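All protein chains of the complex are present and in place, except for one that has been dropped.
And now, chain A:
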Amino acid sequence: MQRARRIAVTSPQTRLAHARGRVRGRWRMPRLEPKDAERAAALHRAQRVQGLVALALTSALLFGLPLAFALWPELDRVRLLGIPLSWLLLAAAPYPAMALLAAWQLRRAERLERR
């Protein structure tokens, strides 16, 4: 298996310093090849749609659960294994749900880049 090439990274500050040191004149934003620009624009649109869907799902979980607790206080009195159901829904349930959401978002985002 061929290992991927290393990518050198400098902070923009370092980049600026290098640019200033080497050539006098204004630093320019790196350009994109037309083919790359096209691909980046398509990715930007696709990831934006996917991101909005994932954000909506996350918000539904984070804001819906408190709303459910406020609307149905009887959840405090229902018990599962002796523990109030609403406590379980708050203390344990969100974490697997968020992990699944993260896995789903990761898979979708990577699939968009595989095209």
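In this text, a residue touches a chain if its C-beta (ideal position, glycine included) is under 8 Å from a C-beta of that chain, and two chains touch if they have at least 3 such contacts; residues count from 1.
To be clear about the criterion, contacts and distances are computed from a predicted model.
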- Query: Hey, which one's the missing chain according to UniProt: "Cation:proton antiporter subunit C", "L-lactate dehydrogenase complex protein LldF", "Outer membrane protein with beta-barrel domain" or "Predicted symporter"?
  - Reply: "Predicted symporter"
- Can you list, in ascending order, the chain A residues touching the missing chain? 4-13, 15-16, 27-32, 36-37, 39-41, 43-44, 47-48, 51, 54-55, 58, 62-63, 66-67, 69-70, 73, 75-76, 79, 82-84, 86-87, 89-92, 94-96, 98-99, 101-103, 105-106, 109-110, 113-114
